[in-house]
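What follows is one structure encoded as structure tokens, with my remarks underneath.
Missing here is one protein chain; the remaining ones are kept as they sit in the complex.
Let's turn to subunit A:
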């Protein structure tokens, strides 16, 4: 639940999602759900010459299960807050 809430706070920010097939998609975070499925708007593939498979796609839904990394804007991360929250979660509430 923690990371779901965390990603909800990032809605509207520009992120890069790297998938488990090495494809990296950059776009504005539109929404996230409980499975950490991600919807991006104004998307573009990071290496379009190598991966022209999504040239006519501008909005997309990415299944949470295929996400390897989400690269975040540095100002979108409050490291101290996240530290505290993850420790609290690890202790069991």
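As a convention for this text, a residue touches a chain if its C-beta (ideal position, glycine included) is under 8 Å from a C-beta of that chain, and two chains touch if they have at least 3 such contacts; residues count from 1.
Simple rule for what comes next: contacts and distances are computed from a predicted model.
J.: The complex has one chain missing from view, so what does its UniProt entry call it, picking from "tRNA-splicing endonuclease subunit tsp-5", "Pre-rRNA-processing protein", "Metaxin-1" or "U6 snRNA-associated Sm-like protein LSm8"?
T.: "U6 snRNA-associated Sm-like protein LSm8"
J.: In the whole complex, not just what's shown, which of A:13, A:63 or A:88 touches the removed chain?
T.: Of the candidates A:13, A:63 or A:88, A:63 is in touch with the missing chain.
J.: Since one chain isn't shown, list which residues of subunit A touch it in the complete complex.
T.: Listed in rising order, the touching residues are 8, 19-23, 25, 30-34, 37, 39, 43, 50-63, 65-66.
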